[in-house]
Structures are given as structure tokens and as C-alpha cells.
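What you see is the complex with one protein chain gone and the rest in place.
Labels run A and B following the written order; every chain starts at residue 1.
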Amino acid sequence: MRIEQDVTRGAAIEISVDGIALAAFDGETIATAMLSQGMAMFRRDARGRPRGLFCNMGTCGECMVTLTAENRRVRACVTDAQNGMDIATDG
Amino acid sequence: MSKTDVLIIGGGLIGCATALHLARAGASVRLVEAGDINAGASGQNAGSLHFQMERRFLENGAALADQAARIIALNRLAIDEWRGLEVDLGVDLHVSQKGGLMVAETPEQVALLEAKSRREISGGLATQLLDGDAARALCPALGPDVLAASYLADEGHADPRALTPAFAHAAAEAGAVISTRQHVLSITRRSPGGFDVAAKKGDEMETLQADQIFVAAGAWTPAVCALANLHIPLFPVALLMNATERTGPILPQLIQHVGRRLSMKQAYAGNVIIGGGWPSRLAQRPDGGFDLNARASIIPLSRSGNLRAAIDIVPQIGALNLIRSWTGVTTISADQLPIAGAVSRVPGFYVAAGGSAFTLGPTFARLIARVMGGERVEALDVLSPDRFNHLNSFMG
């Protein structure tokens, strides 16, 4: 749930995660954009169990996603969403 | 006080594997390891099973052709050894022998590959020369700069983390007594034969008596041999390794380079392991000399050079995240060949260290155990420590 009261966000932007368009705001991290649309799973582990992000501060590496244009794997919780970003999870 | 037929100093691959063979042959065996089993080079290496001739041997010119042929003979023994290892030990060692490609990027390197494979074929190794496209057909991840490759179907890789503990476990089952965190501090010769060895664990000193001593202490081998008043010309070297995050299967084979330092493979878990002999910096002791017990440090130029070579050969590696670089310390002899066998001026004293002893270690161990049992093993002649006998002629 985005907090609305007393908060003005950056410009509305759109990113795409696994082919799904997500509305987000300038200043939000990729992690926030994903969670706010209910995308809590980032990958499946070696035993096929669903996995989500954990620390939201860059230390655990559980939130790795791929920026497809740059073919670069980044931590979603410390990477800001940019308009037009195309992102793939390992889920 | 413990009394055994054999005392092995060093709980790396060579020590643990030799303990197994000796114990199976009926000897009473004690193995002493200063740290934990597999804490030395054996647990930190790249895990390559490379049987094609190493680039460093090609640089020595035709004079060493004979030596090279004997190394090839050892490599052939090692191929068979590896094929049987998982069954013998009853452990999944993640052995993958799906072939190895040694690549070339320039015409000069292609010529080197050709010379190399001629020598290998005459030594009985079934190396095949492939052009760039044929190599890419085998391994589609190879980039466009690969002009040619020599292919050997027996090469591959295995899990260094699994091998030595498996040997240690099997050795213990066969009756060897293994103690860890116990340092050997002195070696005394008894007359008429045998040795008294003092070893320290925590605050406790223990005297270990044995008829035979086998030093398998990796880079520490010269220091341990010095306790017996012996010069063994082995020198420590620190090497760099890198691991990427896991990814889907992209590299079935072992990849090496004939003209650049590079070894690359995808371990069973999916990480790509990148190395190839790039130097790291050994720690130094304040009083001079190298400190083998402190961590060697990474040389940034080695790291960037190694990773460049990896990307040039397999471009998609560039997009993977590096999750770890580490340094490991191994040892190289004065003439680059491993040292393995009896030190004949001290009856009952044996040593093995140096070289690519992940690939060859299990074979060395099997052969050394036979030598220690009194057999003459010709295959080891080329590695005999006695070739450096002159160094000990003033040692008394």
C-alpha cells in the first residue's frame, strides 16, 4: 500500500517486469514497484520453492533481477526504477 | 605416544589420498594436519582436470620433449584414475569428464596448438584439432575470436570441496588415524631407523613415532622438510580464482587457452569458475620471507586481466555477476615439475608436492603408496626428489 496522505511522489513512470507493465513513480526502487503490484516472488530456489526479497538494504542479494536492455543483474532494492525499464525476474 | 608404520604430514589431497592407499595396503597410518582437512590448496583450487600439456611445458623447447612425454604418460594414468574415483570412494565428487577445449585466438597460437597436439598424439593422448566453427559447434558459448581449439574428450572438472574430505573419510574407514589442528614442530631421526616427530595440538605436545614419514604439506613442504635438515626447492605461489553467480548450463567443457592465462568451467551448482594462473600477492613476514598462513592479496591487474580473457573467449560471462574472488597458495618446484618420491639420502623419508596436483594428486598418491610399500614405480622417476640431491650435499 502506497502511503498517500501528506506524500507527493515523483513523476508517474512505467516499467515492465516479466512482460507486465507496472505503474510506478520516479524515486521508487524496482523492489517497491514490484511489491506494490503484488509481485512478491523474485525467483525459485534450488528446490523450486518461491523466494522473495528479504533485507531491503542491499546486503542479502535475494532481490536480484535482470535489466534486460543492459543485460545487467542488479539488486532491486537499491536500484531506482527508471521510466521504460524492462526487467526480468528469475521466477 | 603413538607409534605407526607411517606418519603423513599434511591433510590436503595428496596426504589424505596416500593415507587411504597405505591403510588399504595394511600399513598403520597416522596423518597430522595443522589446520582443517582440505584447508590448503586442495580446497581452494579451480578443480580443473586438464590432461592436455600445459602451456608452460611447451615454452621449454624440444629439449624437454622427453620429459613432456613422461608427463603425458602420467596424465594417461590420471585419466583412468579419475574415471574410477567416484565408484571407488562411493561419493559424488561432481566429476564431469565431458571434454576440454584449449583455444587459440591468433595464427601463432594455432601453430602452438598444432605442435602441442602432435606431441600429445605421439604420447598416446587422443587430442583433436578443431577449427573455430567446429569448436563452437561443441561449445556454442565460445565467442567469434576463437580461431581453433584442441579437444580432449577426457578432460573436465570435479569438486575440490568434495574430493579431499572423501579421501579423508575413506582413509579413516580403512583404519588411518587422522588428527587436525595439530602442528608438526620437529622431526628427529632415530638410529638405526625411523623417526620421532613432535606435534602440538592446542597446548599439548605429542610424540609420534614412525618408520616412514611422508611429507605432503603443499606450500609448507620446504618448511617441514627443513625440520629434517633437508632442502627441497619448492616455492610458494599465490593464485587468483573468481566465481560468478549461478546461471543455467552454458559451458559443458573445461575451457583453457594456449596463449593466455585462462581456465574456465561451470561447476555443478551453476557458478562459472574463472582462473588460469594469474598471480596474487603473497603476504610477507615482517622479518622477510613470505607468510603462508596469512591471506594472499588480490592484484587488481590480475583480476581485470583474467576476467578480460574470460569474456574474450565466452562473451556472455560479462553479464554475470562476480560473487567471489579468492586467493589460494600452491607451490612450484625449481624446474616446474612436481616432486614426488623417496628422498634417498634419508631412508624412510618421502615427499610429494608441486604441480597440478588436483588433476594428478590421486595418481601421485596411488603411486607413492606403492613406492612406500617397497615397489619400484618407473612412472615416478621423472618426479624424483633426488634430482635435487646436490642441494643437500652440504647439509650433513
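To be clear about the criterion, a contact is a pair of C-beta atoms (placed from the backbone, for glycine too) under 8 Å apart; a residue touches a chain by one contact, two chains touch by 3 or more.
In this section, contacts and distances are computed from a predicted model.
The protein name that UniProt records for the chain not on display, among "Putative ABC transport system ATP-binding protein", "Mycofactocin maturase MftC", "Cytochrome c-type protein" or "Thioredoxin reductase", is "Thioredoxin reductase". Although one chain is not drawn, the whole complex shows that of B:S297, B:S344 or B:N389 it is B:S297 that touches it. In the full complex, the hidden chain is touched by subunit B at residues 36-39, 43, 161-162, 165, 180-181, 242, 244-245, 269, 274, 294-295, 297-298, 300, 303-305, 307-308, 310-312, 317-326. Although one chain is not drawn, its touching partners on subunit A can still be listed: residues 1-3, 5-11, 25-29, 32, 35-36, 40-42, 45-47, 49-62, 64, 67, 70, 72-75, 77-80.
Everything below uses one rule, namely that only the chains that are shown with their structure count from here on.
The centroid of the Cα atoms in subunit A and the matching centroid in subunit B are 45 Å apart. Those residues of subunit B lying in contact with subunit A across their complex are 245, 319-321.
Across the complex, subunit B is touched by residues 64, 71-73 of subunit A.
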